[in-house]
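To start, the structure itself, in structure tokens.
Of the protein chains in this complex, one is absent; all others appear in place.
Right, chain A next:
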Amino acid sequence: MARHVAEQVRSSGGRPGPGSRADAVVRIRGLRVVRGATEAIRSLDLTVPGGAVVGLLGPSGSGKTTLMRAIVGVQVVAAGTVEVLGRPAGDPSLRREVAYVTQAPSVYPDLTVGENLRYFATLLRTGPDDVARVLDAVDLTAGAGRRVGTLSGGERSRVSLAAALLGSPRLLVLDEPTVGLDPVLRRDLWNLFGRLAASGASLLVSSHVMDEAVRCDRLLLMRDGAILADDTLASLLERTGTAYAEHAFLALVEGASEAAR
């Protein structure tokens, strides 16, 4: 069974494995983030390879969003360094190259889909062609004239995603982009992520649905503000002797707590 899933991973990718450490898009050393009274991330080291779809998986509250915010440069950090595309996270030059989609769709509900995208396109200095391209990418061309507030939750998050695709950023940080979508749309979006990576972009995609691990070139398993595993799904399954990402996660958690004892 493990081999079966591993096979799927290989065939779904169909391109050379994720980039080497040399062309890493994100390098994190000793990151520590304190939110309120709790330590959301404690001493985290991480290197994210470029040109790949990297899945950030873990239960809610494990620090996925905080880590993503730190990478985008909108999170106040207590310690450590976060380097993105060779520059410090949040560097003004990165605002054109790194796109971030928050978990809740961050678009204006009182504007139409097209009005939203045209505004963000102006800020990114791209034109109507780019708006048409991203509308097509998220399959919303027909709904461009509709007010975002009248759309379903899934449609809204696709508008939010479309806004992030404007200007063809080199790194896309997507916080649970497939939550609440029907299986067909979820599949279409993961196919889109694969195409983006194939064209040279790097993606960091979080999810609390372990099934989606199959669609990622590389996985980061997160729990309690720390990285539990940083590996491909195939090697993760092999290492834990399990057949599913979910079981591998459980095996790692149990392994970690036994080691702590």
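The criterion applied here is as follows: a residue touches a chain if its C-beta (ideal position, glycine included) is under 8 Å from a C-beta of that chain, and two chains touch if they have at least 3 such contacts; residues count from 1.
The working rule: contacts and distances are computed from a predicted model.
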| item | value |
| --- | --- |
| Name per UniProt, for the chain absent here [options: "Two-component system, chemotaxis family, response regulator CheY", "Transport permease protein", "NADPH-dependent FMN reductase" or "Diguanylate cyclase"] | "Transport permease protein" |
| Given A:E39, A:E83 or A:E115, the one touching the chain that is not displayed | A:E115 |
| Of A:R35, A:R87, A:H208 or A:R239, the one touching the omitted chain in the full complex | A:R35 |
| Residue touching the undisplayed chain, where the options are A:S62, A:T102, A:S207 or A:T232 | A:T102 |
| Hidden-chain contact residue, picked from the options A:A163, A:L237 or A:L252 | A:A163 |
| Residues belonging to chain A that touch the chain removed from view | 35-36, 72-76, 90, 92, 95-96, 98-100, 102, 104-111, 115, 119-120, 122-125, 147, 163 |
